[in-house]
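One protein chain is absent from this view; the other protein chains keep their places.
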Amino acid sequence: MSDKKRPMLDELKKGPWPSFVKQMEKQAETSEMAEDALNLLEQSYNDKVVHWKHGGIVGVRGYGGGVIGRYCDMPEEFPNVKEFHTFRVNQPAGWFYTSDALRSLADVWEKHGSGLTNFHGATGDVVLLGAPTEHLQSCFDDLSANGWDLGGSGSDLRTPSCCVGPARCSSACFDTLDLCHNLTNQFQNELHRPMWPYKFKIKISGCANDCVSSIARADMSIIGTWRDVIGIDQDAVKDYAANGLEIQELVVDKCPTDACTFDAEQMTFNVDDENCVRCMHCINKMPKALQIGKDRGATILLGGKATLVQSAFLSWVIVPFMKLEKEDDYVELKDLLDKMWEWWDENGKVRERIGELIYRKGMRTFLKEVGLKPQPQMVKHPRANPYFFWWPEELAKEKGEGDALGEAAAGKEIKNG
Amino acid sequence: MSDKKRPMLDELKKGPWPSFVKQMEKQAETSEMAEDALNLLEQSYNDKVVHWKHGGIVGVRGYGGGVIGRYCDMPEEFPNVKEFHTFRVNQPAGWFYTSDALRSLADVWEKHGSGLTNFHGATGDVVLLGAPTEHLQSCFDDLSANGWDLGGSGSDLRTPSCCVGPARCSSACFDTLDLCHNLTNQFQNELHRPMWPYKFKIKISGCANDCVSSIARADMSIIGTWRDVIGIDQDAVKDYAANGLEIQELVVDKCPTDACTFDAEQMTFNVDDENCVRCMHCINKMPKALQIGKDRGATILLGGKATLVQSAFLSWVIVPFMKLEKEDDYVELKDLLDKMWEWWDENGKVRERIGELIYRKGMRTFLKEVGLKPQPQMVKHPRANPYFFWWPEELAKEKGEGDALGEAAAGKEIKNG
Amino acid sequence: MVKTMAKTDIGPPHYEQMLPQIIKDNYGKWKYFERVKPGVLKHVSETGDELYTVRVGSPRLIGIDTLRKMADLADKYCNGHLRFTSRHNIEFLLDSSNEMNALIGELEARGWPIGGTGNSLNNIIHTQGWVHCHSAATDASGTVKAVMDDLYDYFKADDLPAKLKISMACCLNMCGAVHCSDIAFVGIHRTVPRIDDEGVSKNCEIPNLIASCPTGAIRPNPKAKSVIVNEEKCMYCGNCYTVCPSMKIMDPENDGLAIFVGGKVSNSRSGPTFSRLAIPWLPNNPPRWDELVEAVRNLVDVWIQNAKKGERYGEWIERIGWEKFFEIAGLPFTDKHIDDFKFSVPTFRSTSNFKYTK
Partner (left out) sequence: MVKTMAKTDIGPPHYEQMLPQIIKDNYGKWKYFERVKPGVLKHVSETGDELYTVRVGSPRLIGIDTLRKMADLADKYCNGHLRFTSRHNIEFLLDSSNEMNALIGELEARGWPIGGTGNSLNNIIHTQGWVHCHSAATDASGTVKAVMDDLYDYFKADDLPAKLKISMACCLNMCGAVHCSDIAFVGIHRTVPRIDDEGVSKNCEIPNLIASCPTGAIRPNPKAKSVIVNEEKCMYCGNCYTVCPSMKIMDPENDGLAIFVGGKVSNSRSGPTFSRLAIPWLPNNPPRWDELVEAVRNLVDVWIQNAKKGERYGEWIERIGWEKFFEIAGLPFTDKHIDDFKFSVPTFRSTSNFKYTK
């Protein structure tokens, strides 16, 4: 181990919050990579600039993604992080682990990498931070031998993730873990071999609380909901009231559609289910008294992504309600995914997310291509401008020029006619 | 008079609402132009298509606008409306008339035109519908001799208009009629000689009720408001309550910022003026009890326009509060108009409204050019994207390349550097 | 023979010359107003003066004969003064209520309706249509007359949930404040312009023509010194036709009307909002446009039946949600309703909060 001084990083060992510097130093006791990672970071702290270069293409046999290449721009000074690639290891659905599973990862990573990790990456993977090129294949081999596989990177399906759902939550409207696992396995090829215009993310939340931020962070957001009524245990309501919960102020007054009421005299709570939008708020506030409905499924939303290029998009509703039963193997959802991907793959430009493609091409084109019916739930409100299109079959043909008009509306370019 | 049958239009003589067909027929008794206008309209009703052509450039000496050229596409069949141009005559502010003023217009129009009019056009002018080319100059001469002048058309300032304001309304926060008249006279040249990229409209409302739809229909919307407090006559409040006005439900609950309260016991009404946004709602509902503040002026908004091309825009706040006193001759406002027009004139493309130019160039550029300070009142909320620009003087210069960077930020194109 | 040059730039007559004495006396001194009955307002001044306004519905397209008759009535009842409103109604201004009913009697006898104040149907703002504009996809005066005949009673009474502002425009230039109305009907095209190459090359400025297209559907056709329209991108706005007459867009069978709802202009309570597409197309069916009349009537009725007191059209819809509006109004929701222009994305529903509909 080198004895370089790191006065900057030393400052970050202070303070009550667990220190990543201490984590790195601990690994640096046994790993020269970790040591140089620290030294390089100190260099960045001094220079106020990053010292990593664009990663070249690195990887393991049979995979187009799952490893992020990373090279240091001062390889002479920091030879042990000259190559410092990361693995994205597909987490188990819901981020549950046995202690042995964790140890198996630790052992592989001790052998091949820096010993540094992220539990987890923002997409959901286990991120193993920093291995040299020559270790990539052997590291993967050991991971695989221990039952681990890689997650996504590049222009592919990214590792799906899901909330804790039925494993620990009374609000789960379907089995988020099972769906996540099922989709991940169904689409191994899409996950491992980049071939699309850009990345595609799926995130799965069991209810409208959206504990995996799917609407903001996934191209497809799957959000649990129900079609019938909220269950009410009036005795439990009374308990909440008796225990001082301000039901009128903190629950009823905050209902987005004035769909619930509290009778302060009778101490009863009621929901006008037809006007309830299942936002979860009242249930959140009185989990003992209120239960999600029994006719359960999910709302499917599409198009979410971060800022670049067109602006951040929040996924929008494309299927208001879909049943998601384990027994059906989620065929309806998978069919939809296949159709969407096909359309996007054919029409998308390089680095164009599916939401951006829909923005460019128009929702009507998308809906038609994937066979979805337009529904008012898809919009906050209808268009304000009068710039809408007609399909050829919707128009009356003019005498004579009927066919030309038809062709025209079908999308051909005509000159004068 | 011809004896053409008009079975279609006859149908529109039926029914309780005053019939424009009857109006036209009345004029047709004495005007062949009106008669042919009817016949041509019947033709359109049969063909379901308009029979007017694009107007060529017609006009009167010394003016670039004010007359809209119009030619019929079936001149042989309808010779009397072969040429059917309209005059836009500048209305008196607030649309008040003496009976003699009306008669003078009627007389001129009897002499030179079809006898058909619109009181008024959507911009606010008196519209005199249909005169042949050879009458244009003489008609104008007679109008002028009677004290009338033309309104705007083409790429010029359009006829400003204003609400009835202090002439009949207790909500007027400044003298809308005086301002309208003053601006119209100040900018006669801008009104009559098109020379801008496109049209520019000014509409003036005495309060937030916006009875001339200025925010939707004018490039510059001037809306009266105040800076102090709403006046309250508690006795009158009690009267309203006693007369059955549901103050809590219909007034208080609809206040957009929860700024007013009603004490049902004491029957008193109170306003938290700091949080009142002067939306007028409570005053509208209880005009006898509530009065607009005393420190009055206007909010200036910019950019409103109809749908084409970029979408309809609603004017947005550019000056939260401006005093508008007759005594000052509105210099601040006029200065602002001059600066804006200059910037728009220099930078706007053909047929680009000022709002569209601001959209294209960015508000920051506009504000800087016209010397307005950015204020939070200008936005509903700040930007969500991180795509903001810096001015050269806001940046630290890098050693060595400082000047290049400075130049760069100043808007020059640099190649590699 | 050259006449002496008429004076230019004299500007409009000064409004003060036009004001009745009672208004001059009380200018800026009005204290409050009351709605006496539908069509009649009473304004009370600090001075104690009372002004009575009688509002008369007008088709806006009026002849000078009517103008003179109104002038006569103004002389008879109002010391020779009257005004027009921003929605093209006529207002008679009386300095006492004495002769008010006589005036109203004369007006009604001649078929002029009194109303349009308070929570009534206001006069329909509209445009030129086939009467005068070259650009019109439908007629303005005719459609408005047909609709006003049908909704006449709502102009005469003032017990609607709130004000009802209907507007009409005959093409996408939208010369009325159509884009922010409770209900708006608009003439639209549905087929692409037919290009007359010769006309384009002779009479039109091609760069302006290309720039006029909101969707970038027009590109040069250098061979023909004309342009080409990409049919897939054209949504028939007709702006190219405004710029260049050789881009004919009229199509009798396919032109028609679209209806938008839920906009407003005033800042009262909430700020101005756009009207939004309710019905993408109804046929042009002169002379009385039955489909249009029925559709508007239905839209008015569902609002009256469902809105709470004080709720403008759009406020009602915002409360119940657009999805419920489509259900209650019995309107099909189509791909046309989903925005696909410049600012589309923020109109999409980015939340799982919505109501189910049948």
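General remarks:
Here the chain labels run A, B and C in written order, and each chain numbers its own residues starting at 1.
Throughout what follows, a contact is a pair of C-beta atoms (placed from the backbone, for glycine too) under 8 Å apart; a residue touches a chain by one contact, two chains touch by 3 or more.
Please read all numbers here as calculations on a predicted model, not as lab measurements.
Although one chain is not drawn, the whole complex shows that of B:Tyr71, B:Phe200, B:Trp316 or B:Trp344 it is B:Trp316 that touches it.
Among the residues B:Arg227, B:Lys288 or B:Lys334, only B:Arg227 touches the chain that is left out of the figure.
The residue touching the chain not shown here, chosen from A:Leu314, A:Val379 or A:Leu395, is A:Leu314. Mapped onto chain A, the interface with the missing chain covers residues 8-9, 11-12, 14-21, 23-24, 26-27, 34, 37, 41, 44-55, 61-63, 70, 84, 86, 90-103, 105-106, 109-110, 115-120, 122, 124, 129-130, 138, 140-141, 144-145, 147-149, 161, 163-164, 166-170, 172, 175, 177, 180-181, 184-185, 188-189, 192, 208-213, 215-217, 223, 249-250, 254-256, 279-281, 284, 287-288, 306-312, 314, 349-351.
On the side of chain C, the interface with the absent chain consists of residues 267, 270-272, 342-343, 345-346, 349-353, using the contact rule stated above.
Against the chain not displayed here, chain B makes contact via residues 208, 210, 215, 223, 225, 227, 256-257, 274-279, 299, 301, 303-304, 310-311, 313-317, 320-321, 355, 359, 361-364, 367-368, 374-390, 394-398, 405, 407-417.
By definition in this document, only the chains that are shown with their structure count from here on.
The mean-CA centres of chain A and chain C are about 46 angstrom from one another, to the nearest whole unit.
Taking each chain's centre as the average of its CA atoms, chain B and chain C sit 14 Å apart. Residue positions 307, 311-312 of chain B each touch two or more of the other chains. Shared contact sites, meaning residues of chain C that touch two or more other chains, fall at 172, 179, 214, 237, 253, 274, 341.
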